Every structure is written in structure tokens, then in C-alpha cells.
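Got a structure for you, written out below as C-alpha cells; questions coming shortly.
Every protein chain of the complex appears in place save one, which is left out.
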């Protein structure tokens, strides 16, 4: 089915990456003024903002849980974030991604510290190019930390998959469209726990295990970038004026 | 306007029925596990399930009536129940049918026994072939009884109408599409009261009266089938395990 | 851009009006039975009804303001009010017009007299022919007065604009479509205050000032018609039977 | 709890009057309210009618445009009937999409038009399978004092009988009257206890147990019927209501045809 | 506050049983419930299947029609999968548009069909860029006692395998079976504390920390996976769940193919 070659004779991918190489990733924490916490992630051509408000009063009220905070995630792609404009408003894909990102985040947030309240996470994909759910979860996790909400650890997310018969890391756009499989993973490096896992395509069990391991290893690297972003953020000083936002996109 | 002959020279209808003959009807009570009461009706090719929950708390709250239970009926046709797929979600036809079935049921339910509560009736048409509102009301009535909700009597429903110039009972699909009139009736055999009545088409007063009488008579027969279904249900034992649902459709 | 001549060699407009002349306006107060206050305005071919309910309980509750009444305006064009049928339900244009008319009315209503309550104004455009927001605000203002709700003054509304290079009053349909500018104004004649102001098109500052003055002057005339309608209404007697509604449209 | 109590008091008053054969506004049980009609006051509509029945005030407008037929009826024009109970008309109506009450009225009016064949939809075909006339009947309730079924039906019939097909605008020929046949008028009966009265006002509707709308055409054929509310009728009551409807629609039809049109 | 307390008590009971290797209904951790299937009972559908898995009861219907392809896939038919958790099926389900739970199930079933290529959408093209077959898979949950992912997937596969393309109705040839390949069946594992059980009943679902659905095809390829809920799995647990799914889907497939179809 795959006519186009995704991996060259030199073993390199269309964009020159090695099979187990990530796209360039840049993470910044504390990029917004109003949100209690925020983060910006550039991941290849993906550009993703995450904002966190909370813990705050639950709205609508009937969702309130008397034993813990609820975690509400809204993942959204900007109308202009992809080749064919997306009609504003929720769609089924965004609803599913919001749900699984929320479930992954909830695992690390100490929700029992904040009964009857809500942690609201807004993820806006400003530009999309394969892997936005991984970038979104990675950004959201930093934004929750930036909001000072207690967590057991950061969640990191990265995908592995298969193209041209090879297991590869962090699929780009054409690899995602034309490849044989995609396995996005949400991971907690310190404990080795998996909090998000999807797969579609076509893998043997051995290939699946190889892909999982590749993604878990990459998550460890991205984890360092997350922590570094938070470190830089606090070096600037959480109480001082926030990093000028105009640096976010430049 | 009717080119096709709906009644043959032998006085029999397309499907071999006599003018005052019902399609085959099969009624079963107590076919679902979660619902407080349920019934399944096969009526010709119609396949209709009814489930009842309640009396239970009213949702949304502002609908609550401090003097009696409210009766909320949701009639729905499954997407695949007819030749041309139906888009899921409420439509104007379903809204009207839900309203008139609910009004008919409310008359026999002792709603004053359950102030501030709700009796919720869900009617799902799995397959439709003319007469689903009659089959739905007939099934709903059995399901309410199966739920143990006190009623003054069962409501029975059946239509009569006109095709090829003759008054006929229980219109089939082509008779409904091509015939001259349809008169669905909701009836209480014991008291002779009419709780649902619609008509469209073209009838003289004498024809209308004949149709009414034909439908009322048929209702008496269906009433026996309803009671028989409830009797069989209670013979199995209301407290024991319910009739295996796999028998429902076979 | 304007090929068609909107103003003739005699200085008169398509419909024979002089540049600073209003279309015929007819205002009646107290035309509905159920509403607490109402008014009907015919303005050229525009036919607009306004109804007021309140001050009454706020619905939905969370909109309640503990310091004053809220003013909720719903401007709507009937499906059949224009050449191309309008789909029923709110649209973006109606939402914006409802907002700015509501803001203009709120300025004159003594909202602090009625904390926690709502003044609900419904404007229905039965027929539309340029200038419905001005006719709607003019009617709504009379309806609020008819409801006996205390106001500092009536609001009057009228537009001026530009066509064929001339500043003109109260644009008709083709002047609105083909003209160079439209400046709808909401005005309080007694104080000279401006409570509604929009403009689009293309005006020099001098032209804009001329248009404003022309509209403000016209508002003074319309103000007299509003007061006259209320006077006639009270002459009939607020406590007696209301003016027969069949006179409204004839 | 105030609403049920008020309803009980109203019911008591109406019952007392009814037991003496009287109604709140002095009418007989089988007497319609005063009726005023006005046609084509809305210049932008292809046809319109305003019906003032007592204090009930309804405006019906007809718009037409050229569209594509439904795939299963390629040779038929399309009829759509909408009804909105606007908050202008009564304090209990609220902003928002039509609820079950609005929808029932719209569908009963629609079936009254459609099933009586007063519009031959096949005559509204321009190019089979491609271009047909769409007829939109929009009912707007302005002031609500009961019996919208009859007021809306009458408004729709009058508006359709006065509709001009805007053929020039759509470049499919010359303007002409919409071909419409017949007057399937309705009369609605309202039952409380054993008292049955036609053309109920709002207060009578609010205490009613059951409602029956009967449509009868100019040849005395019954064309449509709709029972509503959670009460019951006996067979005899239904037969009587049909008789009353036949007689009252006949009078109404004569009045409308002689003056209104 | 009653709900969390009840959940805690349920959790305690299930935990106590599980620590002895038992489940509420006597099954082993890696044992599916009793399964009954019935195909094509809905005559109006192009294909249908009813799945009764313990007390979970799901009906899946397939409808087909001719439509236009998506602009970016002019040579492909269109597959749409819908799922509604109707209030009939459980007291906690309410009327209204599908929520996140319904949508997740529909999308997982949809991807299971789509990404396994069990339907070659390019074979559903009639006229490139203009006319293609639309395949609507509608899942209707009738009675809900847990594990809708597996029941709905199985229902969809069975319904598709028994679908007849209604070509005559749309005048594009003779009716024929929908070309479908393979059986990418799923098995769902549910985790509470360190106990992992397949095919959870509702009470087990309600106390679960995490859920993993694994789709395996007839060639032992993993075709899809979906982790759910706010708990975590270890790598080893995931690998184990894949093994269990591979073995159970194999048995299930044999049973279905030998009897059900």
C-alpha cells in the first residue's frame, strides 16, 4: 500500500531523522498572563499552547465530586491549524482526545487535596503536523506544574510506530498518513507507568514491544526538557513578571 | 390516485389478510435486566422495545410536580429501522409521537401516588413497518405494568383506516403509503375510553365511525395478548431471574 | 460603484423624499393583550412589534444581578419578513442587534429600582425594509413606557447616511444596499445623549458630523410621535380594554 | 405549589358556570369567538394572513423558493410548516427552539394541508428530480389566548389561498396564483369533566382534561383529527365533536369565502 | 456522598474475592462471559447483529446508501460509526447527544474497522469523485452490564460480515455481499489494584482504575489498542494483556466463524 518510500537507502527518514530520533522539541513554561499555569510546546511543526485554571469552583455544579478535584481537559485545534480549515466547535476526535488526556493527567494530580473543585486544562493546537495529542499532553503536564498544582510526577508523551517495515520514533506527517502503525504513549518516567496508550495499524507482538520501548526511552529525554522548562521558568521568578509572551512564537 | 390495487378480487389484502384482520402480534413482558419494567412487541414486521424507569427523581428538577408524578415518554426509531437510514437524535415526528403516547399513558397511571417523581418510558423502534406508534403504546403500557407501577388499566392501541375504498384494520406499509385514511387509536377496553386519536386522509362520517369500531374491537383482542404476556411473565416469577433476553428477537 | 442613480436631478430620492425627509412613520402603544407593555411601529415598509414583560423574575437565575434589573432584548426577524426567507432561530446579526438595542435601553430604564429582576423586551420584525434596528429601538422604548417601567426618558432611533455623494436621512432599501454610508443612531432628545451609534461605509469627518446632526434632528420629530402614541394610549385608558389589535396592521 | 391551587380554583369557577350551561366570556358551548382576518398585509411574503380570534392573534406567512426535491419524491414540490410560540405572545413562552407543544401544532397544521391534498405538490415540480418549488408556511403567534390549532390552521389556509408563486424572481415563468383547492377547516373541542366546549380560551385550556381537533372539508369529509392532553373521550363524545366540527366549519367557511378572501 | 461510599464497599468486596482469584459471577480472570449472537434479525437493515454478552445486550445495524466522497478521498467509500448509550439501557444514561463515553466507544470501533482495512473502502467507489457507497454502522445499546467495547466491536464485525450491498435499490447493479476481510476482534482488560480481569461486568467497571482494549486479527497481528480511565498500567501488564487478548480472540474467532455467521 505504501508506494512512496518513507525511509531512504541510507536508513534516514524523509526529514533526515534516524529511526529513533525525535523531531526538534522546544518547551516553555509560564507563557500566559491570565492562566494560573501555562506552557508552550513546539514539536517539529506542531505548535501547542496549554493553559491551566484551578483548582477552582466546578462549573457546572452537578459535576462536583465531594472526595476530589475533577480534571477537565479541552483539547482544540485552531481553525487555521491544518491544511483544510477546521470548523470551530467540538468534534468527535477532539472529544476523545480530551478524554484520554484528562484521564492521563488525573493520575498524577493529587486530586484528593482539592475536593469539590476543578482543574481545567485548555489545550490549543495552533499548528498541527502529526503528534498533537502527545505534544498536548506534554504541554498540559508542564502547565499543571506551572500552576503550582501538586502532582506525583510529570506525564510525558511520545509516539512510536512503523513505516516502510521499520519501527520508528515520533512519526511525522507523511509517516502518520502512509505508515503502517502509530502507538502514542503517555508515560511516567520515574515509575515506568503507562497512563495513555493507543495503537492502530498493524504490528506483530515483537514490533509492538519494540515500539513501546522506543517511545518510553524518548519520553525520558522529553522529561528532561519539561523539567528544564520549569527550571528556567522559576529562575525568572514565579513572583516576578512573566516571560514576555512575544518570545513564545519567535 | 391509488393505481396499485391494495385489495384483491377475493376481498383479501396484499398480505392475505381479511379487511378486519390484524397482523401477527407477539408480546413479551420483562425482557430487559436494568429497566424497572420492559416489554417487547413484534407486530407484523414492526419490532419495538419499551423500557420503564421509575417512579424516580425528576430530571431536570424544574419539571417536578408537587402533586403528581410526571410521565416522560421518548419514542425513537433506530437509525437502521427503516429503508432510508434515520439520522440519530430527536426529530419533529418523534417529538409529537412521544407527546401523544405520554398523554395516553398518563391517563391510566396513578400519578398522584408519586408526587415529585417521574415515570420515564423509552420506546425504541428496532424495525418499522407502519403502525409503530400503536405498537409502541401497546408495548409501553405492558412495560409500565411490568414495572409494578399502579395503573387503572392497560392502554391498548391499534389503527384502522381505508384503502381501495374499504375500511380496513391495522394498515400495513403499502396501505399506509397508498391508502385513503389512517386512524390510530389508543383505547381502554374496560371503560371504552379513547386516550389517543389521530386521523388523516379522507373519510365520511359513517366510514370514520366504522373505522373506530373496527379498531376498538381489535384493541380488545390485543388487550388479551397484553394480559397474557404479563401472566407469563409473572408465572416465570418476577423475583427470579428474568426471561433470557436472547429469546426476545428470535 | 453606484451605477444606479439614487438621487434625481430634482434633488429628490427614488421614493420622492427630500434628502432630510423621513419615511412615513406610525406608532401605536398598547397593541397586545398579554404583554405588560407593547408597541407597533410602521416605518416606510417596515412593520415592527415590541413587547415588554417585567420587571419579573430572572430566568436563567445565574444572570440575576443583586443591584439592579437586567435588560434582555431579543430582536428577531420573522421568517417571511424579507425577500429570501430567514431560517427561524437566532443568528449572528440578530444577536448583535439585540445586544446594542439592549444596551441603549438599559441607559434610560431605572434598573436600580428593581434589583434581582429582569425587563424582557421582544422585538419582532414582521416586515423589513432597511432601518429595522432603528424602528425596533423606537418601538421598544414606547413598549417599556407602556409597561409602566420608570425611565429617565424615551430613546429614539433614526439613521442618516450617504448616497450619490449626498448626506441623506433615513435610508430606504436601495439606498442602504447601494449607498456609500449608513449611520444608525440612538438618541435621547432631552439631554442630547447618544446611546446607540454604528457606522459603516465611507465618510469624511465633515460628512459624518452632518449625518449625525441630521439624524439627531429627525429623532426629535420621532420623539413627538412616540409621546403622542403614549398619550393616545392613555387617553383610551390604561385600565380599560386595550385598543383592538386588528387596527394594528390595517 | 401555587400553580396547582390556582388551577383548582379556576376549574371550580369554570365548572360552576358550565353546570349552568355558561362560559366565562358568555359564549355557548358550541360558539366560536369573534374572528377578524386580514390577508396579505406582509408585502415581503408570497402570501400572508393574520387571524385575530378573540384575543388570540396569529400571523402566518408563506414564502416560496426554488430548491431540489426529496430523493424519494423527485416529482413533488416541498411543503414545510413551522411554528414558534414566541415569548412575545405569552409570559410562559420562552426563547429557544420549538418544544413539543409548538411542534404538535406545526405538524397538525402541516398534515391538515398535506393530507387533504389542498396543494397538489406534483404541480410544484419544475424539473423532475432537480428543481421544485419549496413552500414554507411559517406561523408566528403574537398574542396567545387559547386555541392555536384552529387559528393557525385558518391562517395557513388563508395565506396559501392568497399566495402568488414568485416565478419571475426565480426566472421560471410568470407569476401566478398558487394552485390551492378546498378549505379543510378545523374546530377544536376542549373537555373538562363532562363539559365539552369549542374554541377554548387560555383559561379553559389550562384546566382542560382533553382536546380534540377535527378537520372537515367543503364536501363534509373528515380530513384530519388530533386528540391531545392526558384525558379521555368516550366514543359518543368523539362522534358528537365530529358533528359539531362539521356544522361550525361549514359556517366558518361560508363567512371566510364570502368576505375574507 | 453516597456514591463514593458505595463504590468503596463494592471495591472492597471485589478486592476480597480477587485476592482469592475469584470474581463476582464465578468466572476466572481470563474468562469471557457467555455469548449469544443473532444476525440479520432486522430486515430493514443491510446487515445487523445482536450481541448478548452476559447481561449486556447490543444491537448493531448497517445501512448503506449512495453519496458523494470526501473531497480529499475521491476514490473511497465512506464509513461512519455511531454509538448511542440510550437511557433504555441503564438508569445513568440520559437522553441527548452522545457524550465522551459514547464517542470513545464509537471511535474505537470505527478505528478497529478502518485501520485493520477489513473493508477496502476503495472497492466502495462507484464513480470516482462523484458517487461512492456510504456505510453507516449504528450501535444501539439495549441493556448495559459492562464491556461495551468488545460487545460493540463484535456486533459491528458480525453485522458487516453479513451485509448485503443494496445495489438494485440505488440502480447501480445487482445486490451482492459487502466485501469484508478478517476478524479484528477485541478483548478488554480491566484493572483494579493489581488485579486484571477480562470482559468486566458493570460493577467491575465502576470500581476499575484502568482499562485496556486490544484488537488482534486472524493472523495474530495487533490491529488496535485503547487504554482508558485514570489509572496506569506497567509495561509488563500491557504485554500480558496483549497475550491474553491474542489467545482469547483466537478462541472467540473460531466460535464465531464456526457458528455465528
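Per-chain residue numbering starts at 1, and chain names A, B, C, D and E are given in the order in which the chains are listed.
Rule of thumb we're sticking to: contacts are C-beta pairs under 8 Å (C-beta built on N, C-alpha and C of every residue); 3 or more make two chains touch, one makes a residue touch a chain.
As the structure is a computational prediction, the values presented were derived from the model and not from experiment.
J.: According to the contact rule at the top, which chains on display are touched by the left-out chain?
T.: Across the whole assembly, the hidden chain touches A, C.
J.: Which listed residue, A:6, A:29 or A:51, touches the chain dropped from view?
T.: Hidden-chain contact among the options goes to A:51.
J.: Touching the absent chain in the whole complex: find that residue among C:18, C:59, C:202 or C:231.
T.: C:202
J.: In the complete assembly, which of A:78, A:178 or A:225 touches the absent chain?
T.: The missing chain is touched by A:78.
J.: What residue numbers in chain C mark contact with the hidden partner chain?
T.: Chain C touches the chain not shown through residues 65-67, 71, 84, 92-93, 95-96, 98-100, 102-104, 106-107, 183, 188, 191-205, 208-209, 212, 216.
J.: Determine and list the chain A residues touching the chain excluded from the picture.
T.: Output for chain A: 32-35, 45, 47, 49, 51, 53, 56, 59, 74, 76, 78-85, 88-89, 120, 122, 124, 126-129, 245-246, 249-250.
By definition in this document, only the chains that are shown with their structure count from here on.
J.: Chain by chain, through touching neighbours only, how many steps does the shortest route from chain C to chain E take?
T.: 3
J.: Among the remaining chains, which ones contact both chain A and chain E?
T.: Both chain A and chain E are touched by no common chain, going by the contact rule given at the top.
J.: Set chain B aside and report the joined-up groups of chains, separated by bars, or one piece if nothing splits.
T.: Connectivity without chain B: A, E | C, D.
J.: Among the chains, which is located farthest from chain C on the basis of C-alpha centroids?
T.: Of all chains, E has its centre farthest from that of chain C.
J.: Report the inter-chain centroid distance for chain A and chain C in whole angstrom, where each centroid is the mean of the CA atoms.
T.: 52
J.: As a quick test, compute the distance in whole Å between the mean CA positions of chain B and chain E.
T.: Measuring from centre to centre gives 31 Å for this pair.
J.: Residues of chain E that contact two or more other chains, please.
T.: Residues: none.
J.: Counting only residues that touch at least 2 other chains, which ones in chain A make the list?
T.: Not one residue of chain A touches more than one other chain, so the list is empty.
J.: By the touch definition up top, name every chain pair that qualifies.
T.: A-E, B-D, B-E, C-D
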